[in-house]
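For this depiction, one protein chain was excluded, whereas all remaining protein chains were kept in their positions.
In order of appearance the chains are A, B and C, and numbering begins at 1 in each one.
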């Protein structure tokens, strides 16, 4: 198993009430698997998943991206700065 | 005869060394006649005439514009503000 | 100069930072909190940010602008936290030898910032609130694992 450090922002942060979560995932898990598990563990998040993008190492990554133990994963809803 | 109060700017002002000139013109004289007389009285001005525009009452006017006694006529070389 | 701060933004400092002796034009954009959006009366805004990534993405925008336009300097300041009507949330300054490049590059930079920089605004109205969903950032195709 690996541990991913998940960071929440904006509506997700407000909804779940935490800035950071730890998630346990199987060795070789992808962003897609993390998203699925997130939806299972936090059903409130499911409404966000279709438009949610993930970032690892401060870069946007696709669903196939493979995670490593200790990775920091940011959940990025559609941005609205400016 | 009428008197036109002629104001000079930029290169013309520097060349002639005056900000204001008085010119005597016949009754009913136009801007075009003023320009011609200016070129005769101040030959140095002739090089400016092709690109010079005149303003009366703070508005650009064409050569056919008829002058009245006491009019203020500004000689406007191509502008270069900004 | 690329900064995220909870304090009031200082345009003079940003303009001084982007100007060079060869700059003939500087375009400065202010994003300002307005009192209305989509027909709703806005009381104030609350901004959230992923600071490290936001700075990194601002720098990426600057690189894109440098690659596309003949500019002499660019800088971005973004305010976060609670902002009242009339307060400035975003400043983008671009200097160039000539004005057309300064205007076009600054406009492009603002558009890109709104597309890829991880910052979010919540509108608070008299009768509710909502986190605004703007642009979904583009995700690169498959990266190396």
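The rule is simple: contacts are C-beta pairs under 8 Å (C-beta built on N, C-alpha and C of every residue); 3 or more make two chains touch, one makes a residue touch a chain.
Quick caveat: nothing in here was measured; it's all calculated off a predicted structure.
Novice: Which of the chains on display does the removed chain touch in the whole complex?
Specialist: Result for the missing chain's touching partners among shown chains: B, C.
Novice: Provide the residue numbers of subunit C that touch the chain removed from this figure.
Specialist: 11-12, 15, 19, 21-36, 85-86, 95, 97, 99-100, 102-103, 106-107, 110
Novice: Just checking the interface: what residues of subunit B touch the absent partner chain?
Specialist: Spelled out for subunit B, the touching residues are 7, 9-11, 13-14, 51, 53, 55, 58-62, 64-66, 74, 76-82.
One rule holds for everything that comes next: only the chains that are shown with their structure count from here on.
Novice: What's the chain with its C-alpha centre farthest out from subunit C?
Specialist: Computed centres place B farthest from subunit C.
Novice: Averaged over CA atoms, how far is the centre of subunit A from the centre of subunit C? Could you give it in whole Å?
Specialist: Those two chain centres are 25 Å apart.
Novice: By the touch rule stated above, which residues of subunit C touch at least two different other chains?
Specialist: Correct list: empty.
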